[in-house]
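Every protein chain of the complex appears in place save one, which is left out.
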Amino acid sequence: MSTLTHRPLPTRPTIGVDVGGTKIAAGLVDGEGTILATVRRPTPARDTAEVVDTIAELVAELSEGQDVEAVGIGAAGFIDSARSTVLFAPNLAWRDEPLKLKVEQRCGLPVVVENDANAAAWGEFRFGAAQEASSAVVITVGTGIGGGVILDNQLVRGDHGIAAEIGHIKVDRGGRRCGCGQRGCLESYCSGRALLREAREIARTSPHDAARLLELAGGSAEKITGLHVTRAAEEGDPAALECFGQVGWWLGNGMADLAAVLDPAMFVLAGGVSEAGDLLLAPAQAAFKATLSAADFRPVADVRLATLGNDAGIIGAADLARTR
Amino acid sequence: MSTLTHRPLPTRPTIGVDVGGTKIAAGLVDGEGTILATVRRPTPARDTAEVVDTIAELVAELSEGQDVEAVGIGAAGFIDSARSTVLFAPNLAWRDEPLKLKVEQRCGLPVVVENDANAAAWGEFRFGAAQEASSAVVITVGTGIGGGVILDNQLVRGDHGIAAEIGHIKVDRGGRRCGCGQRGCLESYCSGRALLREAREIARTSPHDAARLLELAGGSAEKITGLHVTRAAEEGDPAALECFGQVGWWLGNGMADLAAVLDPAMFVLAGGVSEAGDLLLAPAQAAFKATLSAADFRPVADVRLATLGNDAGIIGAADLARTR
Amino acid sequence: MSTLTHRPLPTRPTIGVDVGGTKIAAGLVDGEGTILATVRRPTPARDTAEVVDTIAELVAELSEGQDVEAVGIGAAGFIDSARSTVLFAPNLAWRDEPLKLKVEQRCGLPVVVENDANAAAWGEFRFGAAQEASSAVVITVGTGIGGGVILDNQLVRGDHGIAAEIGHIKVDRGGRRCGCGQRGCLESYCSGRALLREAREIARTSPHDAARLLELAGGSAEKITGLHVTRAAEEGDPAALECFGQVGWWLGNGMADLAAVLDPAMFVLAGGVSEAGDLLLAPAQAAFKATLSAADFRPVADVRLATLGNDAGIIGAADLARTR
Partner (left out) sequence: MSTLTHRPLPTRPTIGVDVGGTKIAAGLVDGEGTILATVRRPTPARDTAEVVDTIAELVAELSEGQDVEAVGIGAAGFIDSARSTVLFAPNLAWRDEPLKLKVEQRCGLPVVVENDANAAAWGEFRFGAAQEASSAVVITVGTGIGGGVILDNQLVRGDHGIAAEIGHIKVDRGGRRCGCGQRGCLESYCSGRALLREAREIARTSPHDAARLLELAGGSAEKITGLHVTRAAEEGDPAALECFGQVGWWLGNGMADLAAVLDPAMFVLAGGVSEAGDLLLAPAQAAFKATLSAADFRPVADVRLATLGNDAGIIGAADLARTR
């Protein structure tokens, strides 16, 4: 597939909305992926109707005086393949929520709903680290792990809209329990939560080894944060480096599995943990190369850090709104 | 994506060629996937030039008196993304072989080269078990394991033409050595070779348990064949059922990983081992359901047995020849 | 070895001292294992000299007006094979501490030093659950896991005094990090700490499944205690039962390994977690039988719950003091 079917370049701006567990951020974005304006509000915790209200208000705010073409919404959860309904959202109370319809009724604009990790992946693919590739796997290592897959310039959504759940390939059968009900999922070994758990386990079981981490955390294993681990690792602390080494090791293993199935041109590492840069990238690349099947007989995908940071979700959702 | 972008229905027949390690089979196929004629020859073992000769001769034979539109060739190995060159073939001596060019020069017909498992998967997708789906993962459990992935009615080839190497996702890190140089690949646990190894290991280490298998094999563990295992399993022999149970268990685990990444509508089990039917299907489905992430919150892909048998490769290659 | 070399039955009482991380308990014990009197004090945290002071004071208190024969001290850590010196104690600051000498100088009584888990095991062997056996493995599942091995009526101390560290056989290579510096040790999977970690992981990743556990803990995963898990499990709560099931599963696996090496007449489960009784015993026994090598061709060791509770350490240390 060589023609870029995803867009004739538009001239009107679109709005991208990133619905997170703690805040909802929205941005007015032009056809080049440039954010022209942003607004944000806390996510209403109790009431899903209020979430729709908040989205509508943010869209109204950004639309004022603008000729907006459409709205793209990225939300955590399973989205149906028609990109209309949130089938299941782990953090909000949505079950079979007709989000597209509700927001369209409130805003009077065409709406597209997409999984948040897919939206962020699309942002990096179109305007970020992977903009020169025609295929990419974007791995968002945040509290958990999210993924987006682009093949032949198309976002892979899956038959039921729930593809690219790469946090749930198994890397250690019978291992740690995952929120999905299984054991041994990649997410349990490669995520911000896993990084902290490694650090805290060292601090609890080997306080001597974790002296620097405990010092940063005021003496309490429970108070160790991701920033503490990153800072200690940057100083060369062996325990903190072990934590990143573990997370990176599993990440590289997961990438090798994904390369076998998808053969992408590029992997992009995004999300909060990836902001540690080489601390994550180096062990991940080493493990990827060490565990890639037939590595001597095949081209090896490039591995890069994301470039759009937290804006990737807004930019990606806004761009996806053009491909209705 | 509902329109069938892959073809305007043709009226002229095409030729599909399936280049295997021991024989080369070719067929004249109409636009409905029906084989009109077939020919086959042993694969010349020593000389890659002879393989091209043989392909050309088979094509000439089938073309005689026919208005053939094009030729599709399925071959084991890494094929470049332009579908022209065999980068690496494990069984033949091809390295960077410009197969498309050579056969076109000999036959005077347009030629498309494709990985053999991809071709067979495409056959099942277009005219076999998955013809009503718009996405499918076809898993060919033969001596080894091959795969083909179709998403949104498109064959997934990968950036370098080597996607769908599903036999090389890791299911048991540090486990059995695989021909790819890694350890723990699915292929080492789920393949005809793995089935035999299980049976022979039981026969060698627990001959009492393997009494029926040994009886069928004339008393020698080394002489146990796949047919012996299938026959004993059909009789209810516990050792033989354990062998299928193991292979099926790992197959189901691999399917759960693939479902997390690809979310296909359907899995199709093909290849020689799948001819054992329920002996493989039942444990595979059980393991798939038991290990699928978030199984309670998502639609579960259908799992079916292939319907085209050994013809899938010819039919698929012939159809792919229409999509140049 | 059939003669009971460990004792001519004495008529004078001995003192057993159990040095724990938070308290030091001592008891005056007669030759039948009956505790005649007990005293206890908090463990001095900072100063190892103070620990010796405290032991001496407790011994003096219990000795008053008694014709005490000897003193036995059980302490966590590596004790040399002469039963004199604490080579390394994980909780106290002892390194090569000549504890026997120091306490003898202070008390004027013969002193024997033993690992605390060994002392408790010896107590159960002589006067508790294993008193009718001539060999036993006592597994103390507390915060961590401790073990004591008796073969042919003799406590197995090892060449360097550090045998029976059964918490550090590997059950999951490359798995969870252990305080010993390795990964995958039994202690990381089978201990009070592991039980809590399982419960908290469920609560953090699947709060819906852990509803009852969270209710008992006032809504906070971090506040779940062992008592909460036990209580919920007794009510039949699936998440709590899963936690005990996991811990018991690994315990049974460890027992199968120990049976292969030691072939004891009996396993005795002691320590705080074992107070949950059948909640631990049932999955442990099931896993033991399921994973025991050649189970059909060998006698299977009995598995029982300890009967002496927290007194086992005092009783065992006091009895070991007779075997100088």
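Quick notes on this one:
The chains carry the letters A, B and C, assigned in the order they are written, with residues numbered from 1 in each.
Note that a contact is a pair of C-beta atoms (placed from the backbone, for glycine too) under 8 Å apart; a residue touches a chain by one contact, two chains touch by 3 or more.
Small disclaimer: the values here were computed from a predicted structure and weren't measured.
Residue-wise, the contact with the chain that is not shown comes from C:Ser134, picked out of C:Gln66, C:Ser134 or C:Thr225.
Only one residue in the set C:Gly108, C:Gly181 or C:Gly277 touches the chain that does not appear here, and it is C:Gly181. Interface note: of C:Ala60, C:Ala265 or C:Leu305, the residue touching the hidden chain in the full complex is C:Ala265. Screening B:Thr34, B:Gln105 or B:Thr205 for touch with the missing chain picks out B:Thr205. The chain not shown here touches chain B at positions 172, 174-179, 181, 188, 193, 198, 201-202, 204-206, 209, 222. On the side of chain C, touch with the chain left out of the figure occurs at residues 1, 78, 87-88, 133-135, 147, 149, 151-152, 154, 156-166, 168-173, 178, 180-182, 185, 253, 256-258, 260-265, 291-299, 301. Interface residues of chain A with the unshown chain, by the touch rule above, are 173-174.
Quick note on the criterion: only the chains that are shown with their structure count from here on.
Chain centres here are means of the Cα atoms, and by that rule the chain farthest away from chain B is C. Rounded to a whole number, the gap between the C-alpha centres of chain A and chain C is 46 angstrom. For the pair chain B and chain C, the distance between C-alpha centroids works out to 56 Å.
Annotation for chain A: residues 172, 178, 181 touch two or more other chains.
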